[in-house]
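The complex appears here without one of its protein chains, the remainder shown in place.
As written, the chain order gives the labels A and B, with residue 1 at the start of each chain.
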Amino acid sequence: MKEARETAAAARFVPGQPDMWAFVLFEALVFTAYFTVYVVCRTRNLELFLQSQAHLDLRVGVFHTLVLLASSWSVARCVQAARERSYEAALRHAYLTVLFGSVFLVSKVLEWAAKLRQGFGFTTDEFFSFYYFLTAIHFLHLLIGFVALGIAIHQLRSPLRRSQETVETCATYWHTIDFLWVLIFALLYVMR
Amino acid sequence: MNDAKSKRELWIGWWTLVVFYNLYGLLFFVVTRTQPPPSPSAEPAAIVQWFADRHDGLIYGYAVVFIVGGATAIMNATLAWTMRRMSVSRAFAYSYLVIYALATLPGMLLMGIACTVGAMRPDRDPALIAWLYDFAFLSFEGTMGVFLIGSLVWMAAVLLDKNGVFPRWFGYLNLCNALTEVVVAPAWIFQGGVFAWDGAIAWWVNMGVFVTYTAVFLTLIRNLILREDFGTGPLPELPTR
Partner (left out) sequence: MRLFAVWLALSAITLTQLGVGSADGGDVLVPNAAITVGAIGIALVKVRIILREFMEVRHAPVLLGRLTDLWVVLAGVSLLGCYFAGMA
């Protein structure tokens, strides 16, 4: 038993570049600052926030969360497959991640369009300012995520460029988009 | 080798950066007290009072800023040199230099000019003084876009560089800095709240990231100078004391 534990301990590794983890933690802190400001503003103007929040569709929020969770699954599978040198499978899962990401992208734009048509813009009220700000800055991170996926796919397609570390680094970035959304969903759509 | 002698210029560049940023902080935050910024929703009467309260600080503080403003040339040259030492195209260094040379205008000078003009004749029409106030703060806080592109250029250079001039995480930190510049953009739209030019998000969080970023690159440039071997290939590690 002791040997197995020792082997397991010896096998500990940092997924992808440690540098990317530094970025992830730093961005998480910055977003936490934004989220905290949101909560503070919310408690100062609860009536307004609740009223405006009622105009968001919880089901859409849930759908977005499910889509991103699925994209995290597929990119994690991609990393696993690449590690086992099953590059065909890895590529398939990478493309699947792109698909899930795209579904989120389109759906988010449609949600914004719907809200705008209903007359709720960035300057409508404080709640909607936060809604557009948080979802937009997240969206921007998502766009960068597609670049990361592109880099990973580029790596996986050619035997000459197959850097496991690069693929893992890109995946680490992608997961960040997912877990940041999980928090945004809770704050904008669920909390009362 | 004449390493110690050759590095003297680099150290002059680095010390200029350190002294300037500290001086800048002192001048903007303590002498002129224009940072943290006042409210965009202040009435003209309050704005006139704001200028009156800071009259001497504004005049003398910005006088110093205008005199030492040329030091930014040395600073930007030092930053561009870090990119020249990289394995990437010289185009990165040149574009960075152009961007940051232009950035001195909105990042320092326009605000200084508007504030000193405003302070110079306190009996001017309050509406005009209010105009100068808006101009000062919008030009300073709202033009972050310039720094956005600059950060992205530096980021790209760091990530593509094969000489190990800066660690990869600094490339990513540039991305963080760039993204916070985007966050300042709404300052043009809001006269109050967290997205206004004095807002919790547009100013405070942004400033937290910027100060961290500045402290980091000052340290990294120092390390770079210590490691510099005047070659064109990968740099050696930091020498152990």
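Quick note on the criterion: a contact is a pair of C-beta atoms (placed from the backbone, for glycine too) under 8 Å apart; a residue touches a chain by one contact, two chains touch by 3 or more.
Everything quoted here is computed from the prediction, not taken from an experiment.
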Q. Which of the displayed chains are touched by the chain that has been omitted?
A. A
Q: Just the residue numbers, please: which parts of subunit A touch the chain that's not shown?
A: 11-15, 21, 25, 28-29, 32, 35-36, 39-40, 42-44, 46, 50-51, 53-54, 58-59, 62, 65-66, 69-70, 72-73, 75-77, 79-80, 171-172, 175, 178-179, 182-183, 185-187, 190-192
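One rule holds for everything that comes next: only the chains that are shown with their structure count from here on.
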(Q) Just the number, please: Cα centre separation of subunit A and subunit B in whole Å. (A) 30
(Q) So in the complex, the part of subunit A that touches subunit B is made up of which residues? (A) 17-20, 22-23, 26-27, 30, 33-34, 37, 40-41, 122-123, 126, 129, 133, 137, 140-141, 144
Q. How about subunit B: which of its residues touch subunit A in the complex?
A. 167-169, 171-173, 175-176, 179-180, 182-183, 186, 189-190, 193-195, 200-201, 205, 208-209
